[in-house]
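In this view, the complex is presented without one of its protein chains, the others remaining in place.
In this document, chain identifiers A and B correspond to the written order of the chains, with residue numbering beginning at 1 in each.
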Amino acid sequence: MVVDLDKCTGCQACVVACQAENNIPINTKDYFLQRRAYEWIRIERYWEGEYPNVKARFMPVLCQHCENAPCEPVCPVYATYHNEEGLNVQVYNRCVGTRYCINNCPYQVRMFNYWHPNWPHRMENQLNPDVTVRSRGITEKCTFCVQRIRRGEIQVEARAGQRLDDNRIAAGNYDPACVQACPTSALMFGDLNEPNTAIKPYFDDVNNYPGHHEHERETRGYRLLEEMNTRPSVIYLKKVDQYPLADKGAH
Amino acid sequence: MQEGKVLPAAQINRDLLRSILETPRWFWPVVTLLGLIVLVAAITIGVMINTGLGITGLNYKVVWGFFITNFVFWIGISHAGVMLSAILRLAKAEWRRPATRAAEVLTIFSLMTAMIMPIIHTGRPWRILYWAFPYDFARGVWPNIRTPLVWDPSAILTYLTSSTMFVAIALVPDFAVLRDRTTGWPHRIYTLLAMGWEGNPRQWKLQIIAGVLLSALILPVFVSVHSIVSWDFGMAVAIKSWHSTVFAPYFVVGAVHSGVSAVVFAMILLRWAYGWQEYIRHEHIDALGRLLIVVATGWFYFLVMEIVFGIYGLEGDELAVRALQFLPTESGVPYNIWMIVFVGITYFLPVILWLPRAWRRNLWIMSTACISVNVGMWLERYLLFVPGQANKQFLTFTWNDYLPQPAEAIIVGATFAFVSMLMLLFSRVFPLVPLYDIKEGDILKTEIKVGRRTVPATFRED
Partner (left out) sequence: MASETQPHGGAAHDGSAHDGGAHEHGHFGPEMWVIPESAGLTSDIAEKQRSSSTLFTVVLYAGALLTVLGVIGFVLRLLDGFSDHRVWGFYVAAFAFVFTLTSSAPLAACAFRFTKSHWRRPLSRISELFALVSVVNILLFIPALIALPDILNPLGASNEALDIRRTIWFRVPGGSPEWWQFAGMVGLAVNSLGILWLAAMPDMAQSRSQMTGFRASLYRTLSGRWYGTKRQWQIQKAGLAILGAFYFMLLVFMQFLVVSDFAMSLIPGWKDSILPPFYTVISFQGGLAIILLMAYAMRRWGGYREIIGVAPFWAASKVLLGLTLLHTYHLFAFFITYWYGRLEVEQNILNYLMFDSYLGIFWAQLFFTFFIPFPILVSNHARRLGWGAPLAGIFIIIGLMLFHIRIFAAAFASSDSESLYYFFMLKPIPAATFPDLWDIFIILGAVGIVMLVFRLGMMLLPPISVWEMKEGAMYQRVDTLIRGRYLVLGKPE
């Protein structure tokens, strides 16, 4: 996934889409007061500058699906691991609730269910049947909408009448909810195994110029907390300010 | 002159078995009170399991709170047993003798208490049994041995097993004494436990060899347990203040610091409760106090290293945690004040109290110092774990604080009652001061005349 911060307006459409798609419990006032409200993708908002000369900066943060994920080795029951597609997946049935993965995630995108999830009765019908409703006591996080990837595979297989090989499924068949909902196309999603996806150049660029060659990069791409050596599968594109603030504060 | 007189063996038996053969009047009321506290906590745990961890103060940011702090605290207390029994036994320190049994038993009970903590901490304790206890191999899903959370139960269970063996072997001669002094069904049980002990030379030899061997073998376990517990935190890269190389020795020394203090306090209580003034003497408390000065200073050195090299890196994310620990904050928990309190009552206050010889021999002052150390060491763990989670990494948007809730406080408080209750119940059935060790010490005790002075001396065995 590529997140273009230049395009992000902070509209929270991705958050709502994710909430609906993935059966995330409603963040009530109580949850906020208990500081247990959670979103699989959140828009972090930072203020730059001093009032009135001020700008809001938005950064969507979701599970980075690190290739070198710190959450994986610390789980005693392999509830979180890498599947062969490169996704960092969470197996809800295995999770015992040690919460070590939450502590060891530098991006703070893993969430713990402190309460049993409840929906008003009339809303229960809108739950997504493809997604498990997580019981309390387990950790959950963004899956890159793995159910959509699976559904895409099934559709393509059904259409072609045969088993899928790696290259068959075309881009756009498996976009996560947040990508689909983003009005400014700030979020881009693709399969890195495919040669011509839109996201490929950014990954190539960032991978070709790691660490000490960072300033040689040709695109605006960077990874979040790159020095952690987690190698996330999410690349952020820097914001290029057309009208920078007169007084440059810390961001 | 030797302090304390050499008592006849019969009187030693009578005095030290008093806790078993007679029941003091205060005994059952105190045990009932402690039991009630434990019961309240058990109900709280039941409610927590029923409704979910929501009733704790944990939130989406700070996910390890009071329970994990308490877990590490009790693991720390458990390090007293081996420190006193094994190390001092190998070092042939004579003053260890009355303290060994209480320390070992405290080890076992505090380990058991500690193990409850992470289990209830998960919120669904039945699931944790999949990997902490004999694992369901039939399904072919093995636990992930790369995680410190699997190293943990392995180390702790090894430690629990070996300390239990350690206590059991040391108890055999005392069981035999009890066997000869009881009737009815207690007699039958003690007969079973004494395993045919007659006190012949061969049995003594085997018992001593087993004790020395276990002392030497248990030492690596002793060091590894708290090292591994520290690596629960040291291995976590995402929380900067946790990822410190010094954690393993720092935790081990801290554990000895709090553990030995706890044993000193327990011994003072036992001395007072059962009237063992002849056995737990001022000289023993004094010697333990001197040991504690050294241990405390070593611990303080590690503390300083941890802090200095935390700041040394000048990494923004780590400095954020250190700022939370040391600098005044506008709102939220004043960690900096707690930090000052913690360092004061864990190092400076007790060490000042331990320095003058007269104060080391004053039981009130010793108790104050030892309680203050343990309160401080509890705070230490808390102040180490929570601020790191609260201010994690650069994503300041998610920074969050933690306020423990009554449920957690009840459960944590009740662990102290639980350990005290177990210790008291243990003292009802097993001698908490080793009879044979005291007698052996009395036999080896002698004096040397140097000029006009008489110097306490001991026979050196082996």
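The definition used in the following text is that a contact is a pair of C-beta atoms (placed from the backbone, for glycine too) under 8 Å apart; a residue touches a chain by one contact, two chains touch by 3 or more.
Every value quoted in this text rests on a predicted model; they were computed, and no experiment measured them.
Visitor: By the document's own contact criterion, which visible chains does the hidden chain reach in the full complex?
Guide: Spelled out, the missing chain touches these shown chains: A, B.
Visitor: Of the listed residues A:52, A:161 or A:211, which contacts the missing chain in the full complex?
Guide: Counting the whole complex, the residue in contact with the absent chain is A:211.
Visitor: Can you tell me which of B:109, B:302 or B:382 touches the chain that was removed from the display?
Guide: B:302
Visitor: Considering the whole complex, not just the chains shown, which residues of chain A touch the missing one?
Guide: 68, 70, 73, 211-212, 214, 227-229
Visitor: Take the complete complex as the reference. Which residues in chain B touch the chain that isn't displayed?
Guide: Answer for chain B: residues 90, 94, 223, 227, 231, 234-235, 237, 243-249, 301-302, 305-306, 308-315, 443-444, 446-448, 450, 453, 455-462 touch the chain left out.
Here is the rule we go by: only the chains that are shown with their structure count from here on.
Visitor: Just give me the whole-number Å value for how far the CA centre of chain A lies from that of chain B.
Guide: Distance between chain centres, rounded to whole Å: 44 Å.
Visitor: Touching chain A in the complex: which residues of chain B?
Guide: Contacts found on chain B: 52-54, 56, 58-61, 63-64, 118, 121-124, 127-128, 130-131, 141, 143-144, 146-150, 232, 235-239, 389, 392-398, 400-401.
Visitor: Can you name the residues of chain A that touch chain B in the complex?
Guide: Touch residues, chain A against chain B: 34-38, 42, 44-46, 61, 70, 73-78, 94, 96-100, 102-108, 111-116, 136-137, 225, 228.
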